[in-house]
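For this view, one protein chain was removed and the others were kept in their places.
For clarity, chains are labelled A and B in written order, and residue numbers in each chain start from 1.
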Amino acid sequence: MENLKKNIKDMLESGEIAGFLGLIEEEGHPIPFLFTKDSLDKLDALTVPDIRYPMTDILLKIVRKYPEDTIGVMVRGCDDRALIELAKNQKILSDLIRPIGVACTKEMAEYCRCSQPYPREIHYGEKVEGVKDRSDLEKVESMDLSDRLDYWMGQFSKCIKCYGCRNICSMCFCDQCTLEDDTLILTGQAPPEIPIFHLIRAFHMAGRCIDCGLCEEACPAHIPLRSLYRKVREDMADYLGYVTGMDETERDPLEFLGSDGYEVPTKIDET
Amino acid sequence: MAETEKGFEPKIIAFCCNWCSYAGADLAGSMRLKYPANVLPIRVMCSGRISPHFILKAFQRGADGVLVTGCHYGDCHYIKGNYITKRRVTIMKDLLKFVGIDPRRLRADWIAASEGDKFAKVATEFTEEIRALGPSPLRG
Partner (left out) sequence: MEYQTVRTTCTYCGTGCGVLLEVLDGEVIGTLPQKDHPINEGKLCIKGWNAHEFIYADGRLTKPLIRKGDKLEEASWDEALQYVAKRFLELKEKYGPDSLGCFSSAKCTNEENYLLQKIFRAVIGTNNVDHCARL
């Protein structure tokens, strides 16, 4: 931890970065904070807690205002995948971001059912292997079609339309949101139209979702949203060989055809 | 309107691209080919223009089936729009299946401007398939 603090201090003092987005502990509560040259004394309170805030989401807000500055940011495995996707979508320039990687503990990885609880480069913590757990998907897949629909409609009907899943999402950076588009969806009323409200978001997450699970954590109605997004993430891998958050040079096959042939998935007519 | 005396009449939304499939549907008309009136074509400029959200909206509003049609591979007026459509439909079908909507209710097919008979055939086949599946569970 002391090394980490010194590292950040050096980067700030040398001017390599204009700010470092991390977390500080304030009266026992970890909260996001941007360290700058003027607030080096706050580095004493730097913390790596067991809770997660949408760091890249906050980063994006800062980058939008200071597009030319280099900024450091504390990233876990999920945040790092988000950085890759943000760079792909031209929301950030990787050259102007200095990720400081934190590896999650075994407990956190298990709590998050995280398949990759470590970033590309680890500056703090010990790397532990990811958790391969698709029991949430298997639970749904074990039902027949009509039970599945009953299950999901039951879940969706709990929605209070807080937009928390969208607001906390690292990948929700669009200027205009389909979920507020009154040509596609009934707006200005709660509860939302189901299942379209959740399915629109689910489909939009195909080729985008980095499986961080913040949406499900933020859902006041405990809707298992992450299973939906994991499903489309899995489909993207199975049908199109595309996994988000891996390589900055890859392109979302739902948006770009690519140059080496346009292989069409073969499983299309399977039901 | 769904239930007639004879039984269930499916309502099917067909998205047709301007350059091939819609012209194909037109040709079916000119050739006096019969296809079920259950199919309601909506013309879009390219099958690539069919946002997955349109498909979801059709189901939300009570469509029993959604037919997505475009040009054959290599024929797309915009070169590659239909490839993207195919990918989207693939993922969409699996998502629908996952939430309990029969993926057979969504079908993608490629129909050229000269294939009036194919349009009629696909429309008839699809209508019969949906009729066998029964009304959409999302119908209000």
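Here is the rule we use: a contact is a pair of C-beta atoms (placed from the backbone, for glycine too) under 8 Å apart; a residue touches a chain by one contact, two chains touch by 3 or more.
What you see is a predicted model, and the numbers here were worked out from it, not measured in a lab.
In terms of the touch definition stated at the top, the absent chain reaches A within the entire complex.
Among the residues A:Arg52, A:Arg81 or A:His204, only A:Arg52 touches the chain that is left out of the figure.
Within the complete assembly, A:Ile62 is the residue of A:Ile62, A:Ala87, A:Ile122 or A:Leu257 that touches the hidden chain.
Summarising the interface, chain A meets the missing chain with residues 18-19, 21, 26-27, 29-34, 36, 38-39, 49, 51-54, 58, 61-62, 65-66, 69, 160-164, 167-168, 190, 217-220.
By our rule, only the chains that are shown with their structure count from here on.
Chain centres here are Cα means. That of chain A falls 34 Å from that of chain B. Listed in rising order, the residues of chain A touching chain B in the complex are 140-141, 143, 145-152, 178, 184-185, 193, 195-196, 199-200, 202-203, 206, 228, 231-232, 235-236, 239-240, 253-255, 257, 262, 264-265, 267-268, 271. Of all residues in chain B, those touching chain A in their complex are 52-54, 56-57, 59-60, 73, 80, 83-84, 86-95, 97-104, 108, 137-138.
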